[in-house]
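A quick write-up on the structure given underneath.
Note that one protein chain of the assembly has been removed; the remaining protein chains are unaltered in position.
Chains: A, B and C, in written order; residue numbering restarts at 1 for each.
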């Protein structure tokens, strides 16, 4: 079959590889019908994820159809349409039993496209299939559902749910790339009174408006704190979501919060940030970090099916499988291409 | 001044009474600019609330302007536009300090129009003014705000917040009179996947659709449980809100819940209901009751101001103060008049 | 092997039956080293659980050693000492993934000794072994652990956790049979200021004191409400736990709560109770029911291992396997025998 294979830093190559086979009774083989590229894939290509070895099939998001089923799989059968999310769950370890699949100690977690061959392929083997795939209801489109494999649950779980938004809250989102936009979309589900989007690129801020931010501020030229204060009687935001992954963005995010604020970090960081405890120690601040669990997928599927979650607007580009390398090029240069998420179909 | 005065069962009379005066340092006098009638007022007229004595000015909801201020009032001054909610709060007792103003042990709770002269008057004395009025932001209309005096917080706090709705949940609302509609409106703030409205009057069910129910069922002719099961894979609703106040409605509500359901009772009941513990003991059911605290008013005001809460659609009829008795007639016969809430302005 | 077999109402017979065998890849066979009898077993004998067919091996609580392992079992191996709790969990259905194993839709729930042959035998087949057994740490005794198979998690999860006890709360427990005593023990973990135990048998109330109640009241002769009011400034209890399963006990329990109380029902009820909504509608009451999930077993095991949970004091009688029928007799007549829990060992 064809697949996108990691050939070392900078090289994701469309290559012919053997079809995957069931190697554990709990596996399924899924025929991939739509897949996408994640910012994490670019981190791998940058050489930042040394656990990914040369020869690994990339990708950790797919929609497809079950083609083959291991003997211990109970609730999936050939022909089932499924979502393959970025997180696999053994289902039995302490963390899985508490719903924290991203922290799975039983062999799951983020493994697809990392320690297992991934989803940017015609077929993918998914372990722990009963707890690592989601069967799809009728009436939901591949592209919508594909956004539930990683980006929407990431914005929703790590940003929105970890922070805890109540109706009427003022939410600030720092960073309006795809994950920040997903956080904005997810925030809307809790009816905040205002969503203030902060970025340094005007095109991204336009997108932020489209996704539900009602106040946008370019922090290259404007004053994010003043903008937040203007809608909070000078107090600061109830909730701040960091979706950049840089120390200065994190410190800005923390500074935007009111006394009692909840600050949720989604950004993938490569170095420490300064935590200004000399200001924060008495401010009743809560700061959270986290990896997605994809435990929210069932709820998000219900919202998709009832027409209340518009996932498709994250999809800006579509490619055939033969053009997968070009899809990477487009996705890697969002400033030029305006790419948010790209969908690749065989 | 003129006021609606309780003259005994069945008699609410527009009469001339003395203007209220400040009798406690924490009082304010509010000049009423809009008031309304509550279902509870009809209970009083029916003779069901014996603590209300003849001669009492009725009413516990108002928007107005502060006309006079007691010497111990800190944060309200003459000319302030305020909401007078149905609940007064001493601010210092155990319950008030925990946010449960409806249970105030320090002289507050539901007292206006009950043990204190009420708001259906040109002026009203409000005790504990710092904690029993809400100052209004600019840009919100009297009619919208007036709906925050009782009905919207009741639906939101006693129904929505007590039940605990998460995005994607299926919510059933039994009874779609004004309070049920307020519960539907409040539920929408948490983005349920479906709201199933149940009533025995088709006109009310039409209103339910308008307020955000996407599935309505007339339980006189249809099968409420089947309707709920149709959108929950046969399981039952995640959340059920009872907004009728009759044993059969409560029992229906409990029966619509899935294992693990939360059932919030808003209805004002006059007699016991049967609780089918022989079915429920193993079903992980949570049942809540409660009086409104109006603690959600600040959040609801923010939502009003940001245009995300459309309170005005509850207002079906408007009257001048001279027509107050007619307003009672219209409000008391919703089946004929289609009345939800009526607004009376001096 | 020998096992206690249900031969119809009133008849639990020690009989020779075939050894269980692995019939599903996820099964294990456990050699039983200690088992016990539950109040539910007496319900079965009374004919109240018609789903139990004649010939069924009884029992749903055991400590033992894994003797054989199905091919799909990942984390249990021969020789592992395990707890077999009353609830089996498929691990993959919606309810299991949310931790509500008692509501399992994938073939688990309370099945041992009901639709599967149970633990009152020399060997027992346990399905879904990875998620339906708990591996035991060193240093914990069989008898202590056995109390974690059902009774302690039931008191803790369905009573204590569902009600939500905070340090300093006043807790009332209605019914001080074994489950009520387990609820008292579990309540102590949250440091209430008072635990008021209510029963109509003085011997049980003595036991209640031993388990941690500091105020006991015989409601045959005394006034439970007055006792609760005496330690709550007349308000009523913060938390009430019902552990009887009779309408009058439930109604008493509800009546003992203060405004804002949480009432947790553990009792197994056979008929409806009256819910006095005419009093409760404005009292901010929360009532919960539920079946145990045994999801608290890991935490309770840690408390056992660290010496902070004294489970063994629930064990009043011990029997050899040959005396199993006598164990039933003793357990069935607690008023005469003083039995709380009996332990039977092969």
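Definition applied: contacts are C-beta pairs under 8 Å (C-beta built on N, C-alpha and C of every residue); 3 or more make two chains touch, one makes a residue touch a chain.
Computed from a prediction, not measured in an experiment: that's the story for all the values here.
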{"item": "Which displayed chains the unshown chain touches", "value": "A, B, C"}
{"item": "Which of C:67, C:201 or C:305 contacts the chain that the document leaves out", "value": "C:305"}
{"item": "Of A:155, A:212 or A:267, the residue in touch with the unshown chain", "value": "A:267"}
{"item": "Hidden partner chain, residues of chain B it touches", "value": "25-26, 71-72, 74-75, 90-94, 97-99, 106, 130-131, 295, 298"}
{"item": "Those residues of chain A which, in the complete complex, touch the missing chain", "value": "95, 98, 100, 102-103, 162, 245, 247, 250, 259-260, 265, 267-278, 280-291"}
{"item": "Positions on chain C where the hidden chain makes contact", "value": "166-170, 188-191, 193-194, 214, 298-303, 305-306, 308"}
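By our rule, only the chains that are shown with their structure count from here on.
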{"item": "Two chains sharing the most C-beta contacts", "value": "B-C"}
{"item": "Distance from the mean Cα position of chain B to that of chain A, given in whole angstrom", "value": "41"}
{"item": "Interface hub residues of chain B, defined as touching at least two other chains", "value": "none"}
